[in-house]
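For this depiction, one protein chain was excluded, whereas all remaining protein chains were kept in their positions.
Chain nomenclature is as follows: A, B and C, assigned in order of appearance, with residue numbering initiated at 1 for each chain independently.
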Amino acid sequence: MNEQICFYRQMLRIRQFEQKAISLFEKGELPGFLHSCIGQEAVAVGVCSALEKKDYLFTTHRGHGHVLAKGMDMKRMVSELYAKSTGSNRGKGGSMHIMDVSVGVLGANGVVGAGIPMASGTALSSKMKKDGRVTVAFFGDGASNTGAFHEGINLAAVWGLPTIFLCENNKFSESTSVKNHQRVERISERAKAFGIPGIHVDGMDVEAVAKAAANSVVRARNGEGPTLIEADTYRFLGHYLGDQVEYRNEDEHAEWVLKDPIVQIEKHLEQAGLLNEELKKNLIQEIDAEIDNAVDYAVNSADPHPNEAMDHIFV
Amino acid sequence: MNEQICFYRQMLRIRQFEQKAISLFEKGELPGFLHSCIGQEAVAVGVCSALEKKDYLFTTHRGHGHVLAKGMDMKRMVSELYAKSTGSNRGKGGSMHIMDVSVGVLGANGVVGAGIPMASGTALSSKMKKDGRVTVAFFGDGASNTGAFHEGINLAAVWGLPTIFLCENNKFSESTSVKNHQRVERISERAKAFGIPGIHVDGMDVEAVAKAAANSVVRARNGEGPTLIEADTYRFLGHYLGDQVEYRNEDEHAEWVLKDPIVQIEKHLEQAGLLNEELKKNLIQEIDAEIDNAVDYAVNSADPHPNEAMDHIFV
Amino acid sequence: MRTIRYRDALREAIREEMTRDTSVFIMGEDIEDPFGGSYKVTKGLSTEFGKERVRNTPISELAIAGAALGAAITGMRPIAEIMYLDFTTLSIDQIVNQAAKIRYMSGGQVQVPLVIRTQEGSGNSSGAQHGQCLEAWYAHIPGLKVVMPATPADAKGLLKASIREDNPVVFIENKMLYNIKGEVSDKDEVLGIGKANIIREGQDVTIVSYSRMVHESIKAADSLLEEGISAEIIDLRTIAPLDIDTILRSVAKTHRLVIAHEAVVNGGIGGEVAARVIKEGFDELDAPIERVGSKASPLPFSPLLEKEIVCDFNDIVTAVQSIIPNAKEVTI
Partner (left out) sequence: MRTIRYRDALREAIREEMTRDTSVFIMGEDIEDPFGGSYKVTKGLSTEFGKERVRNTPISELAIAGAALGAAITGMRPIAEIMYLDFTTLSIDQIVNQAAKIRYMSGGQVQVPLVIRTQEGSGNSSGAQHGQCLEAWYAHIPGLKVVMPATPADAKGLLKASIREDNPVVFIENKMLYNIKGEVSDKDEVLGIGKANIIREGQDVTIVSYSRMVHESIKAADSLLEEGISAEIIDLRTIAPLDIDTILRSVAKTHRLVIAHEAVVNGGIGGEVAARVIKEGFDELDAPIERVGSKASPLPFSPLLEKEIVCDFNDIVTAVQSIIPNAKEVTI
């Protein structure tokens, strides 16, 4: 498949997935919380296009896009959202702790910033074992104010570890605008504190993201150390499902919605004659079928047995 | 007194004090640990020359110079090192926790970096109360790798607080060379992460330090927010008394000893005809008399009564 | 008297203290309007008092606690909100190594009128990092007071007391209590920190509890009453200092003790209470002391598994039954 179509398809898949998850959540089918990544699909797809299956990935509470793009099996993923025994984490993790070691997804995290030092650690592992893997840690603009960010990246810088620190600046930390939680203009500037390259990229442009990620991955695999990438993007919905988003600046929002990464690539592909309504409909159908299939699988899966509650605490 | 002579005298006072403390410690008279600031006197004196008595100061385990320069009473200070009841902290703090609220010394700290967020808090207090005070937080190159550094300074930046973050880059974090614990060339560059000014200054030149500090204090008092100052200096002795310093690069050491801030200003004053052997001898005599007096006071002070052990836990 | 929710009682306490004393202010993540805090406790406050006194912070738990401490030792009375107790792990150096000790280390030069407000508790599938009950950690630290209200009235009266307190207080709410309603006085009622409350008198067994488990204890006592067992329920309200006298007096009457908390049994406050009672009330005890708490596991996401791990009134009933061999007639 054409690379661009491929990107498009993956972004669409994430968008459709998130929309389905929202509707399930609203129907009360999914326990816990849900943090939608709608609007940020280009970052997930662009970054993961530069990765191999063996590479490691850390994500956040807003991680569905990342793990789908990394290749996580959708059935096990949806089952986890349903807290079923067939879930990737056997129902013990949920959206906020989703993990799939088989495709290098080393976990979402409920503690903002906490994946960053862990990512330095897996990259250290790779460096010591010379296994050629790189690690990507996704996190948000809000996370870039945590001590974990500073300590974790500094350590990777000092040790020259193969890590990509991928900051999705989606303009919000919960209800707080990025303008009010930091004074620095560009988060990529923070790379200067560590003596590593800091790259700023349009996070609504999947190809730009893919290129920046690919360059950083090459650097990492060559032993040249970590890179901090800031992808400029926007959280189209609330912080979590149920957030009333009263704090949102509607002009800002409207401006960003115009930059919808999926709409952008659609236009692009249409102009290039690579996409038409027919193909689009087919893609959506195919994607929705996969999603429905995954939901069916989850719904029909067994709950965990109560006896399992005390399993997996110790080896 | 001429300002330069005044600087010189204060630096000399710190140097003589530290030498006395070392000899007392080596004789086994002082409990706990001792971290000498010999070589770093110009930073303490330069910075404190820009402060008023009401201003707040946070220091570290290596803080004797700072608190002396801030105007702490030497008798209460030595008594604290002796763990006497007349000590500033009544013998409960020691060198690593020395505090004297009466001159704005809000404490040394045993946890590297921990004074930084506290300094943002006292500055917040000043901002809210409009009391015109500024806060200075001293810390080392090693401390600039802590999460506390990142979070504490970011908060002060976001809130535009009247704080001066004063990093003494003395080239070591215990035994670890600054080259091995961070990759950034200049710690002052780290200011970029917060969108605040970062200033690099020769920490062996007391006047340069004084000027940089004065500028930052003006900024702070004018409500323009915090400044990060990196003062380039050198730890002439080991990390603590007893450190064998086997890790030291002797060439580097020799180079820095040539920049001894006290020797530099002596030369300067001599050339300007402001200092001669006579005056120098007098100054030292006067200083030593003060120190001996303080030591006498401490030695003759009572130990804390055992009953005081459980005092001061709660108000 | 009005009937209001726990969350509103907390807000009233903050509001009244901010009105009363201009040195009181609050800082934390996302507490400003219109969001008004993750659990909406601060809703309306930034609108009323302005963003100088109701301050949103970056995600910087260490700096939140540290800056609040700095403000506290220089004449302000900060309330620092840490969104989840789980995240106080990131502030804990400032709480434990600094705030709890600075008065002592300085030989009494400063006082620390600092409130760390946070919340804990399971029951809504928040998973392993959004519901831990770690109050025992804070209760182990000399220099800290630890307050854990179970009702709207206590929430208000104890938060007011905590704000007026000149020592650092870790004030722990429970997320499942925010919506419970209860009567709250219209007056400026400030409760005493360190005083337990006998919320129901009884003869056969003493149930000591606090925070959410108080409500489970009440359910358990109701159910026990049906089989003729009369339980006295003590709500500790403050776990440090511990009101051991109230407990001992009750045990001297009932001769049986069950301690119930949501925290994991092992290492929880229950052990401390048991050990104190053993030492100071040894001769009063007619049966082993039973502890009820959650199983020694991280919290699972699955609601079904979560129920397996977390204790409830049934566990209290079972514990009581295990030390009262034969159900008796109702004695009150």
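Note that contacts are C-beta pairs under 8 Å (C-beta built on N, C-alpha and C of every residue); 3 or more make two chains touch, one makes a residue touch a chain.
Bear in mind the structure is a predicted one, so any value in this text is a computation, not a measurement.
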- Message: In the complete complex, the chain left out here touches which of the visible ones?
- Response: A, B, C
- Message: Just to verify: which one of C:Asn97, C:Asn124, C:Gln203 or C:Gln321 makes contact with the chain not shown?
- Response: C:Asn97
- With respect to the chain omitted from the figure, which of B:Gln10, B:Asn89 or B:Gln264 is a touching residue? B:Asn89
- Contact residue for the chain not shown (choose from A:Gly152, A:Gly198 or A:Gly238): A:Gly152
- Query: In the complete complex, which positions of subunit C touch the hidden chain?
  - Reply: 62, 86-87, 89-90, 92-93, 96-97, 100-101, 104-105, 127-129, 134, 136-137, 139-143, 240, 242, 263-264, 266-272, 274-275, 278-280, 282, 287-291, 295-298, 300-301
- Hidden partner sits against subunit B at residues 31-33, 83, 89, 91-94, 96-97, 109-113, 142-143, 145-147, 173-176, 180-182, 244, 246-247, 303-304, 306, 308-310, 313
- For the chain that got dropped from the picture, name the residues of subunit A it touches. 56, 87-93, 97, 99-101, 106-107, 109-111, 114, 116-126, 128-129, 135, 147-148, 151-152, 154-155, 158-159, 311-315
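Quick note on the criterion: only the chains that are shown with their structure count from here on.
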- Have a look at which chains touch which and call the overall pattern line, ring, star, complete or other. complete
- Task: Take the average of all CA coordinates in subunit B, do the same for subunit C, and state the distance between these two points in whole angstrom.
- Result: 41
- Task: Go ahead and note the Å separation of the Cα centroids belonging to subunit A and subunit C.
- Result: 36
- Message: Going by the contact rule already set, what residues in subunit B reach two or more other chains?
- Response: 147-148, 151, 154, 158
- Touching two or more other chains - residue numbers and ranges from subunit C: 57-58, 60, 62
